[in-house]
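The block underneath contains the structure these notes are about, expressed in structure tokens.
What you see is the complex with one protein chain gone and the rest in place.
By letter and in written order, the chains are A and B; residue numbering begins at 1 in each of them.
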Amino acid sequence: MIIAEGKPIKDILVMIEVYDKIIVAGCKGCVTVCSTGGEKEVGILSSALRLARQAQGRPLETKEITLERQCDTEYLEPLREIADHFPAVLSLACGAGVQFLAEKFRKHPILPGVDTQFIGVTEEQGVWTERCQACGNCVLDRTGGICPVARCSKSLFNGPCGGSKGGKCEIDSTIDCGWQLIYDRLKELGQLEKLEIIMPVKDWSTSRDGGPRKRVREDLKI
Amino acid sequence: MKAGSNLEKILASGKFAVTGELGPPKGADVSVIERKANLLKGNVDSINVTDNQTAIVRMSSIAVSAILVRMGMEPNMQMVCRDRNRIAMQSDIFGAYALGIRNILCLSGDHQKFGNHPTAKNVFDLDSMQLLQTLKRMRDERKTLGGDEIEGPPQMFIGAAANPFADPFEYRVIRLAKKVAAGADFIQTQCIYDMDKFERFMQMARDRGLHEKTHILAGVTPLKSVGMAKYMKEKVAGMEVPDEIINRMKSAGKEKAREEGLKICVEQIQRLRQVPGVHGVHLMAIEWEEVVHDIVERAGLLPRPEVE
Partner (left out) sequence: MENFEPVIVAFCCHFCAYTAADLAGTMRLQYPSNVRIIRIPCTGKVDVRFLLQAFEKGADGAYVAGCLEGDCHYLKGNFRAKKRVAVAKRILEDAGIGADRLEMFNMSAAMGPKFAEVAREMTERIRKLGPSPIKKNAGRPKGIEEKEKTQSA
């Protein structure tokens, strides 16, 4: 799922400075799972903003709402019912949700309350780590299910580099060396011969480098 | 002959090669290059020019390499994958050849987090393996990566780096074999202090016949102090320094540390000359270029051979 982290309260206060009332909109999707933008976090942030503004002598009225998702038009309806009474929306959804709201609510500035970080997994409660860079050209079959783009700091396709030490990456000893993981996994699977082949040059055009991407299923279009 | 460079000729003739290293200045001051180059002149067969090493911005390796050519010396231009995409790399390779550069090393590059611009975007469009393949393709097939015919193919002598001490150890020789298959005509290793481990690595390399397919130059760096030895052991990625070396540097005390460091270096070179499959030594006396002459002389490697 998409992992995000809440922006610092002081940055949010700057963003909402000109407003006396604001909707704080959460999302029950990914940001709920990574405890950044769900109902609870909406409650905490709204409380914090109210307290901060009250202390500044400029009270803030907040309306808390948590949508099923912010990336599907139908789920935005509950917001549409209340939007007209407020000048702006602070969205705690991922970047996709914030942008979708901006497209669908033309009269409202939609402000991002979180920094969207990566596609990842829950390693344990409270710990989320990156797994996928959405490069559009998956090679996981060749690397034992471990992604060289996302898990190698240099996105090498024929790693590891000379900086791999003790299974850790040269840039941070808490980060696993992606290629050590690949090596260990292929060894476990008895597929080490896959590492004798030179992985060819990557086609980055399916990634962000090729420009904003689109996927269509004609058979699903009504 | 692929490039006809001095380094290539010396290696081809079976003589023990010596390469040096020059770190470009953190600015546009050419006098630094001239000073360092003159200290290396006559003591090494060709000089590595690093490419924004440790991700610290320095004068570009292509510029410094061209200056060395102008000075009548031979550069080994290093090219890292961190800062350039395939378009820029191929373009720079054309340019390098046009400027008289004949040896290129293809490296991954230290991550930008280490340097003075840690917030930069990194490129890594290609990795070092793919860059080797690209350069070989440009030279031998006369084609760019995209498939276009090249007018005036760059006849380069292609080099790569190997680190016998990085993990996983068992995989390092396989990776070396891949680099050779990708096109590496010569290999320079990371600097070696653990001779036993390096000899084990060379045994594994010889078992695969790699010593006949490529020229391996062993890296050495003279130690200046026990602090430097400890720093390399603890802080530098992919470096192994045995305690024995640390103790020797420590026992030498502050006064005799440098002399001990030089002594160790010379001993290492002499030992490396005996290792089958090692065709030369890559002497990295970073910011200590003054001692290169002394080391090479004491190791019995002067005068450097002149080849046709």
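As a convention for this text, contacts are C-beta pairs under 8 Å (C-beta built on N, C-alpha and C of every residue); 3 or more make two chains touch, one makes a residue touch a chain.
A quick note: this is a predicted structure, and the numbers were derived from the prediction, not measured.
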* Report, in label order, the displayed chains that the undisplayed chain touches. => A
* Touching the left-out chain: which of A:5, A:64, A:130 or A:184? -> A:64
* Considering the whole complex, which of A:21, A:131, A:168 or A:187 touches the chain not shown? -> A:21
* Asked: Tell me, which residues in subunit A touch the chain that this view leaves out?
  -> 8-10, 21, 40, 43-44, 46-57, 59-64
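The criterion applied here is as follows: only the chains that are shown with their structure count from here on.
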* With chain centres taken as the means of their Cα atoms, state the distance from subunit A to subunit B in Å. => 40
* Structure fact -> In the complex, subunit A touches subunit B at residues 153-167, 170-172, 177, 180, 183-184, 195-196, 198-202, 204
* Which bits of subunit B are touching subunit A when the two form their complex? -> 81-82, 86, 108-111, 113-114, 122, 124-130, 133-134, 145, 161-163, 166-168, 171, 174-175, 177-178, 181-182, 190, 237-238
